[in-house]
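Note that one protein chain is taken out, while the other chains of the complex remain in position.
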Amino acid sequence: MTDWIEQTEDMVYKGRIKVPYTWWVGETGSHFFTTLRDEKKLLGTYCAKCDMVFIPPRKNCGRCFNQDLTWKEVADEGTLVTYTVPAYEADIHPIKPPFAYGIIKLDGADTGLTHIVTGFGDGQLKAGLRVKAVFKEDRDGHILDIRHFQPV
Amino acid sequence: MDKVGIVGVGQTKYERKKVGETFFDMIYEVTVKALDDAGLTIDDIDNVITVSNDFWDGRTISSMAVQDACGSRHKDISTVEGDGVYGAFYGAMRVLSGSFGTTLVVAHNKCSQSRMNQITNAMFDPIYTRALGLDAITSSAMQARAYMDAFGITAEQFARVSVKNHKNAKNNPLAQIALDLTVEDVLKSRLLADPLRLLDASPITDGAAAVIWANEAAARKAKKAPVWMKGVGHMSDAYHLGDRDLARSPALVGAAGKAYAMAGIDDPLKQLDVAEIYDAFSYMELMWYEGLGFCPEGGGGKLMDAGVTQMGGDLPVNPSGGCLSANAVLVAGLARLIECVLQVRGEAAGRQVKDCSTALAHGINGPCGQSHCVMVMGK
Amino acid sequence: MEDVKKKELLSVYSGEAEQPFEWSAGKYVSRFLVEMRDNKRLVGCKCPKCKKVLVPPRRVCGECFVQMDEIVTLSGEGSLYSFTVLNFGFVDPDTGIQRPVPYTCANIALDGTDCTWAHYLEETDPAKIKIGMRLRPVWEENRRGHLLDIKHFVPVEGK
Partner (left out) sequence: MGKRVAIVGTGQTKASSGRKDVNGQEMINEAVMKALAEAELTRDDIDAVIIGNMDHFEGINYVDTWSVDGSGGFMKPIMKVTTGGTTGTTVAMAAYYHVASGLFDKVLAIGWEKNSESDTTGAIITAFEPIVDRPTFGGAVGGLAVMANRYMHDWGATQEDAARVAVRDRQHALNNPNAHLRIDINIDDVMKSPMISWPIKYLDMCPRTDAACAVIFASEDYAEKICPKPAWVLGTTNRHNFTFIGDPSFRTMITLEECAKALYPRIGITEPLKQFDVMELYLPSSFAGVQWIEALGLCKNGGGPELIASGATNMGGECPINPSGGVLSSNPIGATGLLRVAEGALQIMGRADKRQVPGAKTALSSGFGGCYWSDLMAFSAKKPN
């Protein structure tokens, strides 16, 4: 009675999930992004209890739940903490290789910002490298308003 | 605390692409296998926990695909979306609550059906990070680099993990990739994202797994002696990669500390007989050695070099071949736990660790091992 | 925090990205799709224990937890168990575009089965649709082994 199982061809359905998303950035994030867009400045939020400046900014401190954080401008320049150079192309990548991903500790921040690093020479990438943000010309309030970081 | 133990286990063979099988088919297979292993019938199962992920499955409410396949009709059921060790932990809690004598825990994934880059990109925050295009490989590569830089760990040491686990897999008939490799082979394999290479990474895998928990009374009905849960703990680090010290895993230290305290373990290297830990990438195994207290911070590479975690060493790690040899995401944690059960039972055949009475299973959730779950199993 | 409430509120848009999948139908649904494509036929499967016939075919009878091996050919006709006429549009996740409205979703009790099966009716005026009415499938000329190889169901003439 189960002969049919062997005889049946394996059908595969090539489908997709295409649901568009609009993520609300919120008041705190909007202040960060409009400042980035309009003034090319990067803002972190400071928790006095933890004595830490967070970037990306937070409305509340995730560690102590302090709700009274204050804005603190951080530099658009900082130190590379870690990095990788992808050796493959993928449609999720916003740019073509060669480029690196890096975590950058901006001067004045206590946490690192993950972003893209380009413009480096052979063997130049290493922890401790000083990098600086390069801003897009036409900015629309998005994390990619920073086009990338590059060595100072 | 009352006792809860595993009395039945079942796994599919792990394969690159099970083109003729649905989630439903795989879950039925492992449910029947686990019941047979336990000598129980579906009527002996009091409730069910399923483990799946809506993104991987391409289905919101991914658990709906398997309800009838795991025999959950007319039973309580719930779903953990995360690694299988977490699902197993919740299943054990439901027994410990006194509400149920047994829990069936099943997990499925067919990683072949989707695009890994897109699915793992969705781990990242849509407002601040996702548009950068990170995925599991590039984020892990940054962690691997941070770990190397912090402690002078080398690519050769990473490669030794790959050599060991792929070799161990040769004794595991369910493993997907079993290979005799040299360190050279790993170092010459295709670069994915510096410093990680193809043979440092786990494969794309389809598969499913099941375990059956029982309390003492229900376990008496099973045909095999239970392997008891001796200790358990889970903990999450911060989310944004830049918030964390990626070279260290304090959340694993915390999770393991809790599990060890429950299990009465103060010297894990000595007191554990085997460990199955989540090596989605080779470097992770070394980092997790440290978080699990098998060696001091920064000592993962040296522990590997000393051969301690090889088959025949003081604490063999991943005799099953680990995630590097088969990584049906989420299922992988349950596979770690099942290997522990087989080892403690003495049923691990060609990969059996001698005199095994205490085993550790470990799973992770989130990017770069943000959240860890550790479970100690024993006689 | 100071100043934040005065500013505009931004959003991030995912864009037109989509997640592609290659879902295996499995042997049971494959047989179902092949029969539709090649023979314009609907099939179910029969539980060896409770003898109930379920459509679409699947490996396990949920009620009995036993494997079902017997494929049963159905006439394709059935009676209307219930229906709704949808008047609101939404983004179809498989196409990324809005489904045209109105359309009629029906649960159909196919002859010889013990459950219902969901498909479209051609008729979209609720006043002209009666629960219990006899229905038959209208097949597409070019079939590809897809649920929509049946265009929709229509009343069986004279019943």
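Which chain is which? They are A, B and C, in the order written, and residues in each are numbered from 1.
Heads up, the rule we're going with is that a contact is a pair of C-beta atoms (placed from the backbone, for glycine too) under 8 Å apart; a residue touches a chain by one contact, two chains touch by 3 or more.
Worth saying up front: this structure is predicted, and the values here are computed from it rather than measured.
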Next on the checklist: Going by the stated contact criterion, tell me the shown chains that border the hidden chain.
Outcome noted: A, B, C
Next on the checklist: Under the stated touch rule, tell me which residues of subunit A contact the chain that is not displayed.
Outcome noted: 11, 13, 15, 17, 19-29, 58-60, 62-65, 67
Checklist entry - Which residues does subunit C use to touch the chain missing from this display? => result 9, 11, 14, 21, 23, 25, 29, 32-33, 54-56, 58, 62, 81-88, 90-94, 103, 105-108, 115-120, 126, 131, 146-148
Checklist entry - Which residues does subunit B use to touch the chain missing from this display? => result 1-2, 24, 53-55, 58-61, 63-69, 72-82, 86, 89-90, 92-94, 96-99, 119-120, 122-123, 125-127, 232-239, 250-251, 254-255, 365-367, 370-371
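By our rule, only the chains that are shown with their structure count from here on.
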Checklist entry - Classify the inter-chain contact topology: is it line, ring, star, complete, or other? => result complete
Item to check | Greatest separation from subunit C - chain, by CA centre | outcome: A
Checklist entry - Taking each chain's centre as the mean of its CA atoms, how far is subunit B from subunit C in angstrom? => result 37
Checklist entry - What is the distance in Å between the mean C-alpha positions of subunit A and subunit B? => result 29
Checklist entry - Got the subunit A residues that touch at least 2 other chains? => result 10, 12, 15, 17, 21, 23, 25, 29, 142
Checklist entry - Where in subunit C do residues touch two or more other chains at once? => result 12, 14, 17, 19-25, 27, 29-30
Checklist outcome for this item: Interface with subunit A, subunit C side, in the complex: residues 1-5, 7-25, 27, 29-31, 33-34, 69-71, 91, 93-96, 145-146
Item to check | subunit B-facing residues of subunit C, complex | outcome: 12, 14, 17, 19-27, 29-30, 58-63, 65, 67
Checklist entry - Along subunit B, where are the residues that touch subunit C in the complex? => result 18-22, 24-25, 28, 42, 55, 58, 67-69, 71, 73, 110, 112-115, 118-119, 126-127, 131
